[in-house]
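The other protein chains are all here in position, but one chain of the complex has been omitted.
Letters A and B name the chains as they come in the text, with residue numbers starting at 1 for each one.
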Amino acid sequence: MARVEYIIRRLLLAVLVLVGVSIITFVIARMIPSDPAALYVGPRAKPETREAARVKLGLDRPLYEQYLRYMGEVFRGDFGISVRSHRPIIDDLKVFLPATLELVFVSMIITVLIGIPLGVVSAAWKDSWVDQLSRIYAVINVSMPVFWLALLLQLLFVRQLGLLPIGSRVSREIAILAPIDHITGFYLVDTLLSRNWSAFRDVLSHLVLPSIALSSYAVGLSIRMTRAAMIEVLQQKYITAAWAAGLTGRIVYFKLALKNAIVPTLMVLGLSFVWQISGAMLVEIIFMWPGLGTYLIKAILTIDFPIVVSVTLIVAVFYVFTNLFLDLLQAMIDPRVSLQ
Amino acid sequence: MDQPLVTVRDLRLHFRTYAGIVHALNGIDLEIHEQDMLGLVGETGCGKSMTGVCILGLVPRGGEIVSGSVVFRGEELLGKPKSYMQTIRGAKIAMIFQDPSASLNPLFTIGQQLETVMRRHQPADKSQMRDRALDLLKVVELPDPARILKTYPHELSGGMKQRASIAIALSCGADLLIADEPTTDLDVTVQAQILDLLRRLRETQGVAILMITHDLAVVAETCQRVAVLYAGQVVESGPVDEVLFEAKHPYTRALLQASPKRSSRGQPLQAIPGTVPSGLQVLEGCAFSPRCPHAMEVCVQPPPRASVTAAHAVYCYLYADSEE
Partner (left out) sequence: MNMPPEERLEGARGAWSTRFQEYRLMWRALRRDRLAVISLVIILIFVLAAIFASWLAPYPDQAMGKSNLSERLSPPSRTHLLGTDDVGRDLLSRILLGSRPSLSIGFFVVGLAMIIGTPLGAIAGYFGGWIDQAIMRITDIFLSFPPLLLAIAISAALGPSLFNAMLSITLTWWPWYTRLARAQTVSLREQTFIEASRAIGVPGFTIIRRHIIPNVLTPALVQATMDIGSALLMGAALSFVGLGVQLPKADWGNMLTVARLYFNDGPWFAIFPGLAILLVAMCFNLLGDGVRDVLDPQSRRVG
């Protein structure tokens, strides 16, 4: 019962935080110095057109009213219209959001498959050469500017070796010869669903470099975090007791110790997930990836305020839900949590 | 019952530290018989916990057994590979620890922890193991065993946690249970219950118990035989009554005198002058001689084993002429 109470409390908290986030986003966006109405109609419009635009965009209303109106629309799925392109933002989102998410998901898979086991092994064979190497690898990953890594990868694999494509999600040949059915927006999934094998290989090859670049920071962090957590757990008396009961390394490390170490690791993974959503921005620029990041950066530089608000809001929502999910996961793993 | 279950001979354990080599054990001699209850008593730092740990081969990092032997049922355990020891631990020799809150994994239920150990040494199908688990919990006298299987350690009281630990330790029919200060962290009344339980288990489960403790009273109440440790050496050993009521070694005597008794009411407590030697010092001869009121010149040589009676042995030059 305590657990159910905890879950409800956490949900309410998440809602509260979301409201706060939306308010702050709105305020920040309005701080961008410029007149959205002027941008909307362009520099050559007449003052009357501009005034009409101002009313249409609701800019003549007090701030809180603008906010409430905007929130209402968001809940109905209407994210407004781009000030520059006059296109509904929701249409843009439908294309760009899956692109970024696909990149982030692949990157997360890499993180989990490499980061966690390396962390466990590092801790189990503490101070051995395996440990030293993986620690060096982790520190480099964590200290590396991700956009620089992306550039280096391009330099090596594209320019020098010519192995992989330089950017975007699909090559032009495939786009023409074997176009992808836009079902979910996740090209890996879409190509599999429509058995478009050549397109699948093409999409995969385009995902390799960006996801490796994007996952680097998270891999480094996961290795460090898992290793630290495991080392601490391995010093606990209940692990000694497990050894004293004759349990083998496989059971002790990967079942008993890992479960105790997994909580801080999960936290890091969750942080990594959201970090990667924003880090994706930098990677997208380098690899010309048509995702949320490039969309947002362009919007900021062209002062397209509705887009800035919408994208920030969406990413923040992801963040909040990921944290919520992690807290609930932690409550499920660690029975003592709900007591706090 | 001729051959002892466990024989420890001249066990020496060194630890490598920043400050130098710490001599944790300096030649321990012990014998544990079937269904024995041997008390290993001494002050903090005398090496009693380390002795228990060495029998299981679980020497902590930085430690090295430099010489000696540990024989279990005729087999020398020192030097055996890890894989072999992992079949001994938990199945033949088991251990319970001082703080049951720390020695039970907080993220697994009691039932899960029991199952993990049982599955390792004596796997059977789920329902068989569950029945065995329930029986074990009944044996350690835990009420409502079915519910306990599903509880987490933090939901149990100290005494119940210790009982659960005992159940886990005995789940695979161990012949020897090493109990490292099992009641030190418990309330006095609970202490008595756990000690009672251990005494009973010795008979019903046919298990020998090595009771490691600093508390002479615990030894007096529960053990048949006792070995007194000082600075990594055994100074006196034998049947409990003989050692405690006819203590021969100056250290044992001083220890007994230092404990508050009803008869010494109103009088100052008799502390032992001096301090326990730091493990960094290399000991030549009797470790207690610096503090011993009867120290002689010859005490700089390792003291011989003298027999006070057939079972009661003391390591002291004072009794050297009664050597057998």
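Following the convention adopted for this analysis, contacts are C-beta pairs under 8 Å (C-beta built on N, C-alpha and C of every residue); 3 or more make two chains touch, one makes a residue touch a chain.
Bear in mind the structure is a predicted one, so any value in this text is a computation, not a measurement.
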item	value
Touching partners, among the displayed chains, of the absent chain	A
Residue among A:112, A:228 or A:333 touching the omitted chain	A:228
Option touching the unshown chain, where A:148, A:197 or A:254 are the choices	A:148
Sites on chain A contacted by the missing partner chain, in the whole complex	13, 16-18, 20-21, 24-25, 28-29, 31-33, 139-140, 142-148, 151-152, 154-155, 159, 228-229, 232, 264, 274-275, 277-279, 281-282, 285-286, 296-297, 300-301, 303, 308, 312, 315-316, 319-320, 323
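The rule is simple: only the chains that are shown with their structure count from here on.
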item	value
Chain centre separation in whole Å, for chain B relative to chain A (CA means)	54
Complex contacts: residues of chain B adjacent to chain A	56, 58, 85-91, 94-95, 97, 99, 102-108, 116-117, 120-121, 152, 154, 165, 168-169
Touch list for chain A against partner chain B, complex	236-238, 240-248, 251, 255-256, 259-260, 333-336
